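Take this structure, written in structure tokens, and hold onto it; I'll ask about it next.
The other protein chains are all here in position, but one chain of the complex has been omitted.
And then chain A:
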Amino acid sequence: MISTDILIIGAGPTGLFTVFEAGLLKLKCHLIDALPQPGGQCSEIYPKKPIYDIPAYPEILAGDLTEKLIEQCKQFEPGFTLGERAETIEKQDDGTFVVTTNKGTKHHAPIVAIAGGLGSFEPRKPLIPNITDFEDKGVEYIIKDPEIYRNKSVVIAGGGDSALDWSIFLSDVASSITLIHRRNEFRGHLDSVEKVQELKNQGRINLVTPAEVIDIVGDDTHVSGVTVKQSGEEDKEFNIECDYFIPLFGLSPKLGPIANWGLEIEKNAIKVNNALDYQTNIPGVFAIGDVNTYPGKLKLILCGFHEATLMCQAAYQIINPGKKYVLKYTTVSGIDGFDGTRKEAPKAVVKKIN
């Protein structure tokens, strides 16, 4: 069981900044995210897009913002459970919570902060009738451990960066790689497209375009191939033998199991008390950032930062009842990291006058 002070569900910008604000109050944080890396939508959907409304940054790439937030909170040593989705929440007799993920990892904390953005990111599944029959039997939507594809034959479908990058990477690992895309043009970075072209010329990637997978072939235990429909002067259908089929068509957010936690939901968002501290209808459970709603709500990253700050103050009072907290400025009090580091403004030198 993982224990912490504040269990944060969602490792996007708001979740990451919560670690920093909680750290200033000497509160430890642990984050759960369905994605395999922190950053949420910023790093998953648009890492190379500039954001213009982050204070003090006239322009910053979403991916760079994520990196800086991680750097900023690192000193408070957050824990991470990545690639797992928060599935259930159970209130304990002492008022604390146990949150269990879809992989069975249990987390215990007196405070739960839901910073889930638009929800957990679920893979977009292609419209192949029998695809769900083969999930976990050779159909994978997210690559977590490339080693499982070593010396296996793999078919990847998609035309974006993920499909290109993994085709390139797995060309060194798998026994064969086939990349199938509906068009001849790809949406990824130019250097990735060029690299795939090069690998195709070397015979290390089998490129099939314009084409799409229309059926999956296999038995009760595993995929043995896919049926491909290729367009041309005359459409043709054929089978490609493979051990794994990996459709990479991006992710779409779903509120997911959080919707069943007994929280008050309005328009796909969690209702909170914004006049106080962004607490939900379950005492001890907060919702901050894009996942919450209240009169006047604006879904902006900077609003998530503000909400995280106020929420941490309320969490402190719940964890330390009766203890008086005086707001301090980091310029005055400095920062004591949990890793033993200390940051403080240099003291002014006063020269003695004789």
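Just so we're on the same page, a residue touches a chain if its C-beta (ideal position, glycine included) is under 8 Å from a C-beta of that chain, and two chains touch if they have at least 3 such contacts; residues count from 1.
Please note the rule applied: contacts and distances are computed from a predicted model.
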Problem - Name under which UniProt lists the unshown chain, selected from "2Fe-2S iron-sulfur cluster-binding protein", "Aspartate carbamoyltransferase", "ABC transporter permease" or "NADH-quinone oxidoreductase subunit NuoF" - result: "2Fe-2S iron-sulfur cluster-binding protein"
Exercise for the section: With the full complex in mind, choose from A:Lys26, A:Lys103 or A:Arg183 the residue touching the hidden chain. Expected result: A:Arg183
Completion exercise
Of A:Pro38, A:Pro78 or A:Gly159, the residue touching the omitted chain is A:Gly159
Problem - Of A:Arg124, A:Lys152, A:His189 or A:Lys271, the one touching the omitted chain in the full complex - result: A:Arg124
Practice task
From the listed residues A:Pro78, A:Pro253 or A:Gly284, report the one that touches the chain absent from this view.
Solution key: A:Pro253
Problem - Full-complex contact with the absent chain, from A:Ile156, A:Leu179, A:Val213 or A:Ala269 - result: A:Ala269
Exercise for the section: Mind listing the chain A residues that contact the chain we can't see here? Expected result: 41, 45-46, 49, 118-119, 124, 126-127, 158-160, 181-183, 185-187, 249-250, 252-253, 255, 267-269
